[in-house]
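This is the structure I want to talk about, given as C-alpha cells.
Every protein chain but one is kept in place in this view of the complex.
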Amino acid sequence: MLTYNLRLAWKSIRRHPVLSTLIIAGIALGVGVSTTFITAYHVLASDPVPGKSGSLYYVRTNSWGAVDNPFREGPPPLLSYRDAREILKNGVPVRRTASFASRMTVFPPSQKSQERPTREGVRLTTSDFFAMFNAPFQYGGPWNREADAKPEAVAVISAALNHRLFGGQDSVGRTFRLDDRDFKVAGVLAPWRPRVRAYDLVVDPLAEPEAVFIPLEWVGPMEIRVSGSQYNWRSPEPGEEKLPFLDRLVLQESLFFQLWVELPDEARVKAFQSWLDAYVAEQKKLGRFPHRPDNRVTPLLALMDELRVVPPQTKALAAISLLFLVVAALNLIGLFLGKFLARASTVGVRRALGASRWTIFVQHLVECELMGLAGGTLGVLLALGGLAILNRVYGDGPDGVPFFQLDVPMIGGAVLLSLVAGAIAGLYPAWRICAIPPARHLKNQ
Amino acid sequence: MEFGPIFRSLLRNRARVVLIVAEVALTLAIVANCMSLILDTRAQLARESGFDDEHMALIRSTPFAEGLDKQEVLDQLVDSDLETLRAMPGVKAASNTTLEPWEAGGSISAIRLPGTRDEPMESQFYAADPSTFDSLGIPIIQGRGFTREEFEHGASATPTETLPVVISKSLADAAFPDGKAVGRELASSDESQRYLVVGLIDHFYKPLGAAEDRVMLTPGRTASFDYGSTYLVRTEGDPGALLPRMEKALLAKEKGRFLRLRTVVEVRDEYHRRDRLLVGTLNGVMALLVLVTALGIVGLTSFSVTERRRQIGTRRALGASKAAIVRQFLLENWMVTSLGVVLGAALAYALNFGLVTWVAGAKLSVLVVAVGAAGLWLIGVASALGPALRGAQVPPALATRNV
Partner (left out) sequence: MLKMESITKIYRTGMVETRALRDFSLEVEEGEFVTITGPSGSGKTTFLNVSGLLDSFEQGHYWLDGMDVSRLSDREMSRVRNEKIGFIFQSFNLIPDLDVFDNVDVPLRYRGLKARERKERIEKAVGMVGLSSRLRHLPSQLSGGQQQRVAIARVLAGDPKLILADEPTGNLDSGMAREIMDILEQVNEAGTTIIMVTHNPEHAARAHRQLHIADGRMVDLERIAPFPLNRTEAVTRQVAG
C-alpha cells in the first residue's frame, strides 16, 4: 500500500507543478534556515570532549590580593603560577594539566634557513594535556612526565606546522628552533580543529589550537610572556625587576594559568575539593588569599554554560529559525487544503470503491510527507549554502575543514524536521479531505 | 455596513481564519524580535571610535633577530621607524602607542581619587607619545598633550613618581563631576601610583569590558622583544594604498622582525564581522519569513475566492459591482489580519520575554512592535489584493450556469 500511496503522491505532485514547487520551496526554506542555525548551535554547544567531559574539572580559587576585588560573580577565572604549580602536585586527580598561550618565533630547520621565520601560537602545558583533551596524534606522542619536570626541550607540533617545517613527514626526533632554543619533536598532531577548545574556555575558546606545545616549565628559563588575558593586582616593588624571571613570576602573582584535573568518580571530586579547601586555608595563614575563600572545581560542560561559550545570539537564532519553520509549515496548510479539496470528487470515488477514511487520510499524509522530504532534501542543500556563509566569518580549520559542518545527526535532524513540517502542514488538510462524506461529490462533477 | 455579513461568513470559515491569524501572529512575533535584535546590534555597529578611522593604519613590529633583544636597540628602532614613516609622502603623523583602535584586546585598570575609599573606577590604560593625538586625528580639548621629555622619561619612571596623564572626557566627568579635571590627581586603586591630569580628549570608544568610553593615556615608549611595538599612522588619503610602501621601507631598515600592517578600517570591520553577519542573517530571515507569509495569505485567499466563485457570480448577478467584490475580500482580509496583528503583538512580547529570560537580547520596544504590526497589516491586505481582483473578474453569468 505504501508504494501505491507513493505513486499516487508522485502523480499528484506532478499534476500541479507550480503548486508543488511552492510547497516544496516553502518547506525547503523552513528546513534550510532552521538546519543552518541549529547546526551552528549544535556545533558550538555539543560536548567538546566526547566521553571525557564528565570527568574533566576546571579549578578556580580567589587569590586576588588587592583590597578591591573586581571579581563580583565568583573567583577570577585564571590561576597564578604559584598556585597552579602547587595544585599540579596533588595526586588525587588521575591526570592534571595547567597551560597558557604565548606567541613565539619558529625558525625553520637549518637546511631551510633562507626562509623567514614565522610567529606561531605556542601553548605551554604538561604531558597530560593531550590525553585529557583527546588530541589526536599522527606521529609520535606526548612527552613524558620527566620532560615536564626538567624541563626537556621537546615539543608537539600541529599537522600544519609539520607540513611547513618538515614537508609533512614523520618528524619525530627532528629539531627546530623556537625563539632562542632548539626543540626536538616528540609528536605531531593529526589535523585537529575542535570547534570549541575545551582547554581554553576562558580566553579564546573558538580559536584554532596552537601550532606548538611545549612543557610548561619553560616559562621560567625562556622568560615566556603570556599572550591573551592576564589579571594583575600587585604593583611591583622597587628593585624587584632585577630578580630572576621565575622569582618575579612567583612574586607577581599574575593570573594567566588555566588548570584542569581529571576526576573519574565522585569520591575523587570530593577528595580533591577538600584538599583544595585545605590548601587555600593554609595559604590564608601565610597571608595570601585575603578575600572569602571561593574554591571551585567545575565540570567542563557547566563551565561552558557559565562562561557563555556559545554566543547567545546563536541560541536565539536557533529558536527563531524553528519558529520560522513552523510559520512556513502553517502557510502550507492553506495550499494543501486548496489542493486536496479540489479533488474531493476523486476522493469520493475512492471512498465508494472501498477506501476507508483512514486509507484516504494516509494517502494524503503520504503525499504531504513526500513533499516534506523533497523540501527537506532541498533544505539540506540550502543549509549547506547557509553554513558556507557562516563559515566565511568563522573560517576554515588548519586542515581546510570548514568551522561549521553538517554531520550525520544534523542531516537526520533535518529529515525529521521536514517530516514534522510535512505533518504540521498536512495533518489538517488530510483530515478535512478524509472527513468529507463520500456521497457528496459523486453525483455531479 | 458590510461588517456583519462578512463577520458571519468568517465564522463559517473558521479554518481559514485561524490559519491566517496564526500565520500573521507568529510572523509578527518573529519579525518584531528580529527587528529588536537588529536595532540592538546596529546600535553597536554605529558607535564611533571618535578618531579619524578612515585615515589611520596600525603597524605592529615584532622582532625576532638576535641583537634586537636589547632595550636601547629596540628604543632606537622605534624612533628611526617613526622618522621613516613621517618622511613618507602622504603620511600626516606617526606615533608609538599601545592604543590600537578597534583591536579586540586592551588593558583595564582600577583607579580612584587619592584618599577615597569608594569602589574604584575602571579605565582603559594605554601608553602614548607626543604625536599620538595627532595620529588619532583628535584635539586636546583641555590642557595639553605630552612633551618630549615626559615621553622619554615615561618608560624609566619609578612607581613613586606622579605620572602626567591625558584622560577621556567621560572618565573626567565620572571622577571630577565639577568639570575641572586638568591639574587634579588620580591614583591606582591601591594608591601605589599617582597620576596628574594634564589634558582631556573629547571622545573615546573602544569596546572592552565595562570601561568602553574611559581611557587614561600615559607617556612612554613601548618597545619590547616579546610584544614588539605598535605604530599608529595617519595619512592624507586612503592608508591602504600606502601599506606596501610602508612595509618595504620599514623592512629595509631592519628585516629581523615581523610586520603586520592593517588599516584601522580593516581592524574595525574585523571587529564587527560577527555582528554584521548577525544583522545580515536576521534581515534575510525576516525577508524570507514575510515572503512566505505573504505567499500563504495569497494562497488562502485564492482558495477562498475559488471556493466562492458561484457565490461571487450570484452577487454580481444581483448587482454587486466589481469594486464591491474586491472591497468585500479586502475587508474580510483586513479583519482577519487585524486579529492576527493584535494576537501577534501579544505573542511578540511573550517570545521576547522567553528570549530575554533564557537566551539573550534586549527588551522589545513598543515602537518596534508598532512598526512591525503596521508592516504586516499592509502586507496582509496587499497579499489579498491579487486574489480579490481575480475574484472580481468572475462573470455574473456564472450564477445561471450549471457547473
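Note that the chains are named A and B in the order they appear, and that numbering of residues resets to 1 at the start of each chain.
The rule we apply is simple: a residue touches a chain if its C-beta (ideal position, glycine included) is under 8 Å from a C-beta of that chain, and two chains touch if they have at least 3 such contacts.
What you see is a predicted model; the values in this text were computed from it and never measured.
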*Missing chain touches which shown chains?*
A
*Determine which one of A:Asn69, A:Thr118, A:Thr175 or A:Thr359 touches the chain that has been left out.*
A:Thr359
*asked:* Can you tell me which of A:Ser345, A:Asn391 or A:Gln405 touches the chain that was removed from the display?
replied: A:Ser345
_Positions on subunit A contacted by the hidden chain, ascending_ = 1, 4, 11-12, 15, 345-346, 348-359, 437-439, 442-445
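By definition in this document, only the chains that are shown with their structure count from here on.
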*Distance-wise, how many Å sit between the C-alpha centres of subunit A and subunit B, to the nearest whole number?*
26
*asked:* Which residues of subunit A touch subunit B once you look at their complex with the stated criterion?
replied: 22, 26, 29-30, 33, 66-68, 70, 103, 105, 117, 119, 179-180, 223-225, 233, 235-236, 238, 311-313, 315-317, 319-321, 323-324, 326-328, 330-335, 337-338, 341-342, 389-390, 393, 428, 432, 444
*Where on subunit B is subunit A touching in the complex?*
15-16, 19-20, 22-23, 26-27, 29-30, 33-34, 37, 62, 64, 66, 110, 119-120, 122, 158-160, 188-190, 192-193, 226-227, 258, 273-274, 277-278, 281-282, 285, 288-289, 292-293, 295-296, 299-300, 302-303, 306-307, 351, 354-355, 359-361, 403
